[in-house]
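As you look at this complex, bear in mind that one protein chain is not there, while each of the others sits in place.
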Amino acid sequence: MIKVNLLKPDNKNLSLFLSLGSLFFVLGIFDFYSNNFLNTNITSFLPRIINFFTPLIFSVIGLHFFRIEFSGVKILDNINKNINTSNFNAVLSVIIILLIIFALPPLLNWLIFDANIAGDTKEACTGGGACWVYIKVWFNRFMYGMYPNAEQWRINVTFIAVLAFMAAGFFVPTRLRNYLSFYYTILLPIISFILIYYIISGGSFGLEWVETGAWGGLSLTFIVSFFSLIFCFPLGMMLALGRRSNLPVVKYSSISFIEFWRGVPLITVLFMSAVMFPMFLPDGTYVDKLIRVVVAITLFEAAYTAEVIRGGLQALPRGQYDAAKSLGMGYWKMHIFVILPQALKLVIPGIANTFLALIKDTPLIFVVGLLEVVGMLNLAKANPKWLGFSMEGYVFAGTIFWIICYSMSKYSQNLELKYKTDR
Amino acid sequence: MFKYLKQLTSLVAMVAVLFAFTTETMAAKKSKTLKNTQKKGFVRCGVSQGLPGFSNADAAGNWTGVDVDVCRAVAAAVLGDANKVKFTPLSAKERFTALTSGEIDILSRNTTWTLSRDADIGLTFVGVNFYDGQGFMVRKDSGITSTSQFKNGISACTNIGTTTELNMRDFFNSKGISYEPVAFEKADEVVAAYDSGRCDTYTTDKSGLAAQRTKMTNPNDHIVLPETISKEPLGPVVRQGDAVWEDIVRWSLNVMIEAEEYGINSTNADSMKTSDNPQIKRLVGSEGELGAAFGLDNDWSLRIIKQVGNYGESYKRNIADTGILPDRGPNQIWTKGGLLYVPPAR
Partner (left out) sequence: MKFKKILPQLLTLLFIVLIFGFFTMNAQENMDTRGIEFGFGFLKQEASFDIQFSLIDYDGSHSYARAYLVGLLNTLLVAFIGIILATLLGAVVGIARLSPNYLIKKTASFYIEFFRNIPLLLQIFFWYFAALRALPMPEDAPLLLNSSFMTIKGLYAPAPIWTNFNIFFITLIIAMILIFFFSRYAKKKQEIEGKQLPVLLISSTIFIGLPLLTFLIGGVDLSFSFPVIRQMSQSSYTFDGGFKIPPELIALTLALTLYTATFIAENVRAGIQGIGKGQKEAAASIGLTPSQVLKLVIMPQALRIIIPPTTNQYLNLTKNSSLAAAIAYPDLVLVFAGTAMMQTGKAIEIVGITMATYLTISLAISLLMNWYNKRIAIQEK
């Protein structure tokens, strides 16, 4: 007589437990599916509270029957080890599975199956899903802001040129490698600034002048982030070194600078640059809005970068400093050739985090009236011809940012692994 | 000793640069807005972020509106071409600081003329180009036809930092009604909040209500209540401290209004040069030396009338013909019963 203990599944009655388990599990899932999507309730004869929980109960019972230790079936063992180790785990797993079933089909419907992408006007959005026509029509604006359509090739050209200059650093012959850091910290910003000033801003060489108020969209996000990144890095390095210096004036002024910028929110800094800063300049001088914003964000991020680099400097063993000094290196030589290269390798994830935070902070420039992606989104949302499509806009902008930030964080993780020099 | 020469030289260089910078700026103080404008070749005009009828940009980037026309009149007078204007859309928060900081030279953004704004923040109002009042907008299906039907607990949407916010409080207090103020920074957000049902009523200048209604999902579902709860004289603003520029802007607006008073418009302006009325002749520049008072040539007023039109023409093409406010109300010449009474240009 084979003993079957329903409360303790074992692999002696494998087929029985497997069939029982599958039966209950599928029953639970089907119950849930029919409740929500087919609008029929197969357990409606039960009182309301129990009725609500029947999918959960059935599925958990099913998983209970699956929980056979050492069943010998590889797939079953894998599943058990991962999601079915105890009743509590089984309940959680079932809840997650049910949530996925609940949320995924309507989401996919809205995103893809019922969505419209062909057409040019609001009337082309006939389905109940997302209206990607809206994104398609406004795509130029989201990318380039209010920049005149005919001149948008200038932005493309400039970006490609800057990328080319950045990539050129990888192809220099070895004897010029020493000058790479000089190239990146000094030459590249100057070249990019000249490119942007003459090509995107225009005004000479036959190119029409486009004021910075008209720049916008994703291209503006990149421009602001790029310049803030390039300038906040050397400034942050100087501040970090200053904070660790022995000269009291330098040390305390660095500390006050860093703590000040770290203690205030970016939005007040931007308010200050938009509203207060013009008062501090001589009468008649007018600094362009975009330059003011880039300066504000640079100073702000430099403080955070300084703290990150300081962490790296502190983590270096004293032996490095002593050894460099014993070779007769002065302060600057020691830092440039021995300390900073090692410290920077240590803090790559921290710096990548700061850069990521910078990119995620760029939408705040709407307070000074510059419209990057999120700002253009709000503008498009209010256009009378396209009311009611705010959700599509948010999904679009969210996706763009998500792709950028996620790729950057993965890249920084790769960098960290690549530069990991174990001591 | 020579080791420190490098540091000493940088010290001296820094001091010299800063010194030169400050002396240079002291010298630059003497230039006026007019000189700058003529040097730049365009008038810098601050406008709203999109208010139909007052300052609104179309898809190609062309700005139209009665506020826009004020700036164009100044450009016609000072630079000879009404199209030499650069428009800067400003939010309510930065409009005054953009003016005081020098980012723009005229703020033509349907700004209410109040004492505190005139006296306290370094600005000067140079006239009224639209007499308006604050009102309320509600949904037609609410059945409300008068502000006396407002009940306790009503939620009202408006813009922050405006006279509207202050007047709204005075109004509800005087009626003893408790209300919930929901104030956003951007006009578009206010409209969206009211349209979606977050607020029961939307309050701002009645011209603004009429204009923003065109931006709602169903403009015909909303009505503007008849009561006017405050005076809102809207007009252009300039920086304090440049008296000649003030006068130029003031009289550019006055010329537009006086031209309509005397029946001069953009089509008949040239023919009016030989009119019998000496005031008309002064307005079209064929008599008198009015331009010299500002440092302009004598055709300044003729250019305004010909390129921008008189007040009535501006009103008609921007506000009446677009259906926003067909009835001119108080914005009519005083001889026809309105409030537009300007000092004579002589």
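Remarks
By written order: A and B. Residues from 1 in each chain.
Assume a contact is a pair of C-beta atoms (placed from the backbone, for glycine too) under 8 Å apart; a residue touches a chain by one contact, two chains touch by 3 or more.
All values derive from a computational prediction rather than experimental measurement.
Note that of A:Gly203, A:Pro265, A:Pro317 or A:Pro341, the residue touching the chain absent from this view is A:Pro265.
Residue-wise, the contact with the chain that is not shown comes from A:Met279, picked out of A:Leu6, A:Val26 or A:Met279. Taking the complete complex into account, residues 3-4, 7-8, 10-11, 14-15, 18, 21-22, 25, 92-93, 96-97, 100, 116-117, 120-123, 138-139, 141-144, 149, 151-155, 160-162, 165-166, 169, 173, 179-185, 189, 192-193, 196-198, 200, 239-241 of chain B touch the chain not shown.
Considering the complete assembly, chain A touches the hidden chain via residues 81-83, 85, 89, 92-93, 96-97, 246-250, 253, 259-260, 262-268, 271-272, 275-276, 279-283, 356, 359-364, 366-367, 374, 377-378, 381, 390-391, 394, 397-398, 401-402, 405-406, 409.
By our rule, only the chains that are shown with their structure count from here on.
Across the complex, chain A meets chain B through its residues 146, 148, 211, 213, 274-275, 278-279, 281-286, 289, 367-369, 378-379, 381-382, 384, 387-388.
Across the complex, chain A is touched by residues 22, 25, 28-29, 31, 36, 50, 61, 86, 88-91, 93-94, 97, 100-103, 186, 188-189, 191-192, 195, 214-217 of chain B.
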